[in-house]
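Excluded from the complex is one protein chain; the other protein chains are retained at their positions.
Think of it as A and B in the order they're written, each chain with its own count starting at 1.
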Amino acid sequence: MTAVTAKTAGTSHATLRALVRNKLALAALILLALFVLAAVFAPLLAPYDPNAQDLLSRLQPPGTAGHFLGTDQLGRDLTSRLIYGSRVSLLVGCSAALLAGILGALIGLIAGFRGGWVDRVLMRIADIQLAFPSILLALAIVGFLGSGLWYVILVLGFTGWVNYARVVRSEVLSLRSRDFVTEARAIGVRSGTIMRRHLLPNVLAPLATIGTLHVASAIVAESSLSYLGLGVPKTTVTWGSMLSDGQLYLGTSWWIAVFPGCALMLTALAINIAGDVLRDVADPKAYRR
Amino acid sequence: MNLLRTIAGKIGGALLVLFCVATVVFFLVRISGDPVKVLLPPDATVAQEASLRASLGLDRPLFLQYLHYLGGILRFDFGNSLFYDQPVSSVLAERLPATVELAAAALVIALVLAIPAGTLAALRRGKSSDTGVMTGVLIGQSTPPFWAGILLILVFAVGLQVLPASGYGGIEHLVLPSVTLAIYSVAMIARLLRSSLIDVLGADYMRTARAKGLGELGVVLGHGLRNAALPVVTVIGLEVGSLLGGAILTEQVFSWPGVGRLTVEAISNRDFPLVQATVLFFAATFVVVNLLVDLSYTFLDPRVRVRA
Partner (left out) sequence: MTARRQSRRDALRLGGLATLAPLLGACGVSAAEPRSRVLRVSQPDEAKTLDPQKQGDMPSMNVLINMFDTLTTRGTDNRLGPGLATSWSVLDEQTWRFHLRPGVRFHNGEPCDAHAVQYSLDRLRDPATHSPIVELRYVDGATVVDPLTVDVHTSKHDPILPAKVSLFGGVAVPPRYLDEVGPERFARDPVGTGPFRFVSWQRDHELRMRAFPGHWSGRPKLAELVFKPMPNPASALAALQSDEVDMVTQLTPDAARQLAGYGGVRIENFPGMPTYYLSLNTREGPLADRRVRQALNHAVDVPLLVKAVLDGKAREVPTMFPREANGFDPAIPAYTRDIRRARQLLAEAGYPNGLDTRLTASNADSQVAEAIAGLLAHAGVRAKVTVLDPSTYKSRLTSSNSGALGPIYLAKNTGWTGDAESLVQSNIRHDRRQSRWHDPRADRLIDIEESAVDPRARMRAFTELQWLLHTEAPFVFLFQLDNILARNDRPRWRPNAVGVLDMDSAEVTG
């Protein structure tokens, strides 16, 4: 995401105009900003310590005095946990997507542009990577190193790069023979420059699309890992672990899973909408229409 | 002649990938833990552990085990599951039909929903039907799969009581799991088809087609979809992998007796031979599908030439 934003800085003016025109996108961005603010100022906003238990008032429904969104299975305040949860979820989501995006874009660009054996080797590695259930990789890493926030980011980053690489590569493959690339080559522009100047801007649109998806899916994947006991320690609140904890209580105490589930969906939705707008603006071909 | 050599090269590459996967999984699974510790209750003594380890052949030098394993693969012999104490092939064969059924149903649902939705959105770009489709797509993409599955169970099985909550058997058992599994792919494919079609609809050859007097629908169906298919087919190829992978969570939620659940079980039991076989199974499926996708490039996009 950050890479995309930086690269499209030149078109920020257009982005802004597009945003104002599109009310949905504006709403999404405001929502996203709210989540980020909640993450940054969590200690100021949360009414309670997110881990403070009150075993005698567990599973209280929303609207209970003192607990706006109710309490969870250990009597912890759901509002506070939701606010604190945004921290880890956004951090894991963005870091993993960033790591995977940089890795994937690089590999995809090189593979698509260089072609030949470089392409074949890189795509074989991608195939091997894709063919592996990431849960196995996660188990091996945790079994070997231990569990923690940074391991989760590493696992998600290193298992998520392939989508970027494959799509970037297939874009580059069809761009390679386009006029502006062949001309640049003909006048002796260096490969690195061609990749940076001509190819990268053109693959940013699909990158942004996948990147936005990946932030959301990384947040969800974190929940799966937490669910398997491979995620971050229990004392760190994440929407993912709230969701899997609340899964059991959906029948009677729906709020435990529904609120973090909604937060997760809204965040992903906001990121996706923002990504769409970026795509339309960043896509040079879109200007023509 | 040239084409044959290309295909042979690609098949060789695919085999190489499978060999690498087989090797990596062999060593990776051995890093992840000790099956003897998982097989025996915590009260077992060190001597009992040693005796079981020896009788399972896990005390032999790693390299010998590796050679034995590779030799077995060549004969399609994946050894005995440590946990079930049965040939891996029969354990796998028992679970395979369920997963194939689930993945196929999900892929069909995904295509049936995604192609019209994506096309509609691209044609009516910026109109309310586009916004509607895209909102649906975005919501689909933003829903955690196991949460979606549980919500579906609550609505259709617990609430309305029209579909079974879990189990394997008739078509009614297939509905909720395959819809759950398809949600993400529908969104992914519809979104990609839309953006790809939008690109294509603005391209020169499309203008030519229109100029030739073809109706808009004819243009879209005849030229647009065909040309927009390239990135979409790539994604579907990739999606087969994630469909099989996504089956893991879905199978868990719906107690679906497939390979996905078996894989999770095998990994968590550190059942080396079974993990190796299931991972190789996923890898082989993935490699074969993508080989086909790769070859279909030749027919879908004249700009990409298959290089010898």
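Here, contacts are C-beta pairs under 8 Å (C-beta built on N, C-alpha and C of every residue); 3 or more make two chains touch, one makes a residue touch a chain.
Because the structure is predicted, anything quoted here is derived from the model rather than measured.
Undergrad: What are the shown chains that the left-out chain touches?
TA: Visible chains that the missing one touches: A, B.
Undergrad: Consider the whole complex, including the chain that is not shown, and state which of A:178, A:197 or A:234 touches that chain.
TA: A:234
Undergrad: For the chain left out of this view, which of B:154, B:175 or B:288 touches it?
TA: B:154
Undergrad: Which residue from B:26, B:83 or B:281 sits in contact with the chain not drawn here?
TA: Of the candidates B:26, B:83 or B:281, B:83 is in touch with the missing chain.
Undergrad: Of B:20, B:44 or B:139, which residue touches the hidden chain?
TA: B:44
Undergrad: Which one touches the absent chain: B:186, B:253 or B:283?
TA: Per the contact definition at the top, the residue touching the missing chain is B:253.
Undergrad: Which residues does chain A use to touch the chain missing from this display?
TA: Within chain A, the residues that touch the unshown chain are 51-53, 55-56, 58, 73-75, 139, 142-143, 147, 227-230, 233-235, 245, 248-252.
Undergrad: When the complex is taken as a whole, what residues of chain B touch the one chain not shown?
TA: 33-34, 37-46, 48-49, 51-52, 54-56, 82-87, 90, 94-95, 150, 153-154, 157-158, 161, 164-170, 252-257, 261, 268-270
Methods note: only the chains that are shown with their structure count from here on.
Undergrad: Report the inter-centroid distance (CA atoms only) between chain A and chain B in whole Å.
TA: From the centre of chain A to the centre of chain B is 21 Å.
Undergrad: Show which residues of chain B lie in contact with chain A when the two form their complex.
TA: 13, 16-17, 20-21, 24-25, 28-29, 31-33, 131, 134, 138-139, 141-147, 150-151, 154, 158, 188, 191-192, 195, 199, 202, 230-231, 234-235, 238, 241, 245, 248-249, 263-264, 267-268, 275, 279, 282-283, 286-287, 290, 301, 303-304, 307
Undergrad: Going by the contact rule at the top, pick out the chain A residues touching chain B in the complex.
TA: So the residues of chain A touching chain B come out as 24, 115, 120, 124, 127-128, 130-137, 139-140, 143-144, 162-163, 166-167, 170-171, 173-174, 177, 205-206, 209, 213, 216, 220, 223-224, 228, 243-244, 247, 250-251, 257, 261, 264-269, 272-273, 276, 279, 285, 288-289.
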